[in-house]
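Single-structure report; data block below.
With one protein chain withheld, the remaining protein chains of the complex are depicted in position.
And now, subunit A:
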Amino acid sequence: MCHTFPALTSDRSSRICSLLYKHGSSMASNSSGSDSSDRQRIAQQRLSVIAGHLQRPVEGNSGILAAECKAQGDKLDVSSERRTVPRRRQEIMKWNGWGYSDSKFLYNKKGQAEFTGKRYRLSGMIIPGLREWMESTFGANLQHKTPAAPILNSSAVQPPTLNEAFLKELKSTGIPFSHDAEDRVFRSHGHCLHEIFALREGKIGRVPDLVVWPNCHNDVVKIVELACKHNVCLMPYGGGTSVSSALECPPEETRSIVSLDTSQMNRILWIDEKNLTAHVEAGIVGQDLERLLNESGYCTGHEPDSMEFSSLGGWVATRASGMKKNIYGNIEDLVVHIKMVTPQGVIEKSCQGPRMSTGPDVHHFIMGSEGTLGVVTEVTMKIRPMPEYQKYGSVVFPNFEMGVACLREVARQRCAPASIRLMDNEQFKFGHALKPQVSSIFTSFLDGLKKFYITKFKGFDPNRLCVATLLFEGDREKVLQHEKQVYDIAAKFGGLAAGEDNGQRGYMLTFVIAYLRDLGMDYYVIGESFETSVPWDRVLDICRNVKARIVRECKDKGVQFPPLSTCRVTQTYDAGACVYFYFAFNYRGLSDPVHVYEQVEHAAREEILANGGSLSHHHGVGKLRKEWMRETISSVGMGMLKSVKDYVDPNNIFGNRNLL
């Protein structure tokens, strides 16, 4: 079934990585043995983690289920109960912010920052440094609040435009659907700043008229047939984590818009241990997929930062990239077989050969099609045995230049760990501000000592130094060997090993940042991240120029406070790297902050393109970056894509108007 389309967003979401969860801290990372009983132990630990996380008992052997369709008349499907995403998302998730309703940052009565809930490692903790960091970085002030509209006002939602004939036939299929206002609003947006900002202000634009929840591939076939027959517009919806305006309903669309929510297509249909593949329904979200595979001792290793909420179909539809791609590959490396339902019928390959020379790979029309051609319903993916050993690490460099040089050398020697990320100085400081309250005097003493050693003894300038975070994975011996190799390279570039803690916190920053944005928005601070990929020789230039461009544009547009403009290198490749920019500012004094924000982001993207960066590394194009597609892929390239669209979907049933 579908194609969850907007799934991927790397940085915007929490990482599921066990370590971030409260009960997971002792998990796999320190297991030492390498025999199979150890592996079992790890699996069990993981299970307990997940149990704690979901606060619900987990049934064993749930990983492999029969492949029959659950849809027929079975509206209270039991197996989906176990999954993270219920049909009514509003039961567990925020309607106008990131993630789970129970998890958020707030300032408590003492004015200290605190993260609520029980789900994450940081949950229930006080973060003493955050307030000062927010005040000094943005000029934000606890006195100046901009609270969000507390509840969704259904009367603000336009009544649905329903296609009665379609609806009648849909009813007869028994596929669940809804035109409830809340259900529709939840599927009307991704997580772009302007989308969330509008929701917080209670402003609701065009939303889908109907939501359907197919339970299997065949349901999707029926829905698409009916949509073609009655000329309604279909918009696939997966995890809703899009940051490219991909889920926005085109305002010019006059047909009835049906949101096709794939979240209930979430089973692993089979696991093939001989070929190390798994056949999975495309609506499954990342955390469920990993959890279920883990129960059988496997993983995909695909961990985009949004994996708690983003779906497999969305990954395929946006060409997703995972944090650990150095070991496991990006989505295009992981996919063996795809089934997609289009208005012209179902497209799939006839075999599962690992590589084929059969003309251009039709998978590449599907990957990155962003919901414009059809709904991805089932995917066969590579799986790997769960790693025996995981180890975090970090390296401090005297400056960003040295850090980039080190990453380049690591890439040259092709010895990148599962993940290697380099944060600039501002992010390093940000990471520091997110340190939870230290429990023992000893730890704080140690911290002080480390700081003294690095800044005084080694002479690093605290305003220039930067840190790389590392994640190693594999069998223990190799990990240790690998670790030494990487640290040796780092030493050549002035890098000092800075411990596992810093590494862990670095990865945590990725997952909390999406929640943090909501906190910022409570206090006049708006921001977002965007990414690109760029050849090695331009990494430093693009980082400097884009950051400077953001600062200048903010100034020109009348932003009263200096913005946060920071970046990190998040992936290394043979020929280049992926760079992430974070940008936020205090908008007090601006009459139309979102417009200013959009102008600055637009300018920043222009700067990226002028400096040899790509339009997107993995967020996709959506509608937000459409205007640059032609110059990116040339007119002929546009024509090629256009002709595919014209053939596959001549009536524009998949009318979300992304990409082209």
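FYI, contacts are C-beta pairs under 8 Å (C-beta built on N, C-alpha and C of every residue); 3 or more make two chains touch, one makes a residue touch a chain; residues count from 1.
Assume contacts and distances are computed from a predicted model.
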Problem set entry | Name of the absent chain as recorded in UniProt (options "Mini-chromosome maintenance complex-binding protein", "Glyceronephosphate O-acyltransferase", "beta-aspartyl-peptidase" or "Ciliary neurotrophic factor") | "Glyceronephosphate O-acyltransferase"
Seminar exercise, completed: Checked against the full complex, the residue among A:Glu201, A:Asp333 or A:Asp541 that touches the missing chain is A:Asp541
Seminar exercise, completed: Missing-chain contacts on subunit A, rising order, are 537-538, 541-542, 544-545, 548-549, 609-612, 631
